[in-house]
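Now for chain A:
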Amino acid sequence: MSNTNPLLDVSGLTKHFPIKGGFPIRRTVGAVQAVDGLDFQVAEGESLGLVGESGCGKSTTGRLITRLLEPTGGKITYRGQDITHADRKGLAPIRSEIQMIFQDPYASLNPRQTVGKIISGPMEINGINPEGGREKRVRELLEIVGLNPEHYNRFPHEFSGGQRQRIGVARALALEPKLIVADEPVSALDVSIQAQVVNLLQKVQRELGIAFVFIAHDLAVVRHFSQRVAVMYLGKIVEIADRDDLYDNPRHPYTRALLSAVPEATVDAEPRERIRLVGDVPSPINPPSGCRFRTRCWKATEKCATEAPPLVQAEGNKPGHLTACHYPETADTVPAPRLSKDPEAAA
Partner candidate 1 sequence: SSGGGGGNGTPSAGATSYTGAKVTIGTKADSTGPAPEIPGAKKGGTIYGLAPDDFSHLDPQRIYYAYNSTIALLLHRCLTGYKIDSSGHQKLVGDLATDTGTASKDNKTWTFTLKEGLKWEDGSELTVEDVRHGIERLWAPFVTESATYAQLALTGKGAKWRDAYEGPYKGKHLDAIVTDKAKRTITFHLAEPKPDFNFTLAMHSYAATPVKLDTKEKYDKAPVSAGPYKIKAHSIDKSMVLTRNKNWDPATDSIRNAYPDGFEFLFGVETLDSTDRLIADQGNDQYAVSIYKGVPAERIQKVLTDPQLKKRTFNGLLTGTYFYWINTKRVTDLKVRQALIHAWPLQQIRQIYGGPSAGDLASSILSPDIIGYEKSDVYGKLTKPAGDPEKAKALLKEAGKEGVKVVYAFPQDPTYLKTKVVIENALKAAGFTPVMKPVDSTSYYDQIQQINNSYDVMWGGWSPDWPTAYTMIEPLFDGAAIGNGQNNVSQTDISWINDAIKKTAVIADQTEAGKAWAALDKKIMTEVAPIIPETFTRRFYVYGSKVGGAQFDPNFSATLLYKTFVKA
Partner candidate 2 sequence: MTPATPSSAAPLEVTKEDSATSAKPGNPKGTESRSPGRLAWTRFKRDRTGVISAITVILFFVVGIAAPLIAKVYGKDPYTTYGMNIPGLFNEFNYPLKPNGGISSDFWFGIEPQLGRDVFTFLLYGIRNSLLIATAAALMTTLLGVVIGITAGYLGGKTDYFVGRVIDILLAFPQTLFFIAFWPVVMAIFVKPTDGTPVWLTVTSLILVMTAFGWASIARLLRGEVLALREREFVEAAKVTGASPARIIFKELLPNLWTPILIQATLLLPTYVTAEAGLAFLGVGLTDPTPDWGVMIQNGAKVYQDDITFMLFPGVAMVIFVVAFNLLGDSVRDALDPKTKR
């Protein structure tokens, strides 16, 4: 574990989006608790995967780290420097070091700019003048991400989704960052293309030593890409561990349920135990008290409703494997019951 001197240190990170309302004068009447007290670190060159259901706050976390959003609370430290509330000027020196790759290959490229402009833009903004000129560098980058350097003058709409995502990667690489936040970079791509991009990112991470916060909802992809994985549920991290630990020995019921729900394209392998969660993620405006997962958890007790479980190294966990559960699963737990589909019970 490289916790000693992490590249990125996030503690107690919180983001509440205010809800306006009231009468007759508008004011803040509530908040979407999108992210609520996250603690994690990312070491240099390491890839941290962030998984969870839709709306659990993955993107918000990513946007907080890149400071596209102003945190409501907590602290973000990058290489020892507190950037929690740094403004544009304060961020300028580290702007080039933290970059982002976006989910939507269509929306993330300005349709009115050529590829060359899109990639050289960040260099221009940060006053980077590589040897041999920016155009040369852009062509290099295009090559690195597996695109034809001659496509320099083309427009995004002339590329396929996978190619566009490569352009996005090239743009992020243009500033030679130390940390890239990739927000579901492959979710919008076809399976056949998805693999291309995952490979590219992996290559980039390994060869250039760039650390990643890799956001995804596809557990298989995350497993493939990230050395460490954090599972989020409703604005909180419920479990964080090294890859193998997490996939082989999930301690949190939610992690387990999540893993069991992934369909696998194999017919001969014996069917995995199946846990079927009922209902949807509750609203982050009024999250359940105590453990936020308790409304969908088959193990929930009184305690879960009153006491929020801390994210700790549960008994039997390897070091660095933290779980936020009062009743963590054990390896030999009997397979969870296939939950009744009685909807009333879940409501």
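As a working rule, a contact is a pair of C-beta atoms (placed from the backbone, for glycine too) under 8 Å apart; a residue touches a chain by one contact, two chains touch by 3 or more; residues count from 1.
On how the list was made: all candidates are chains of the complex that A comes from, given by their letters.
Owing to the predicted nature of the structure, the values given are computational and were not obtained by experimental measurement.
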item: Options 1 or 2 - which one, within this complex, touches chain A; value: 2
item: Interfacial residue positions of chain A with respect to candidate 2 in the complex; value: 63, 66, 68, 88, 91-92, 95-96, 98-100, 102-104, 107-114, 116-117, 120-122, 125-126, 133-135, 148, 150-155, 157-158, 168, 171, 175
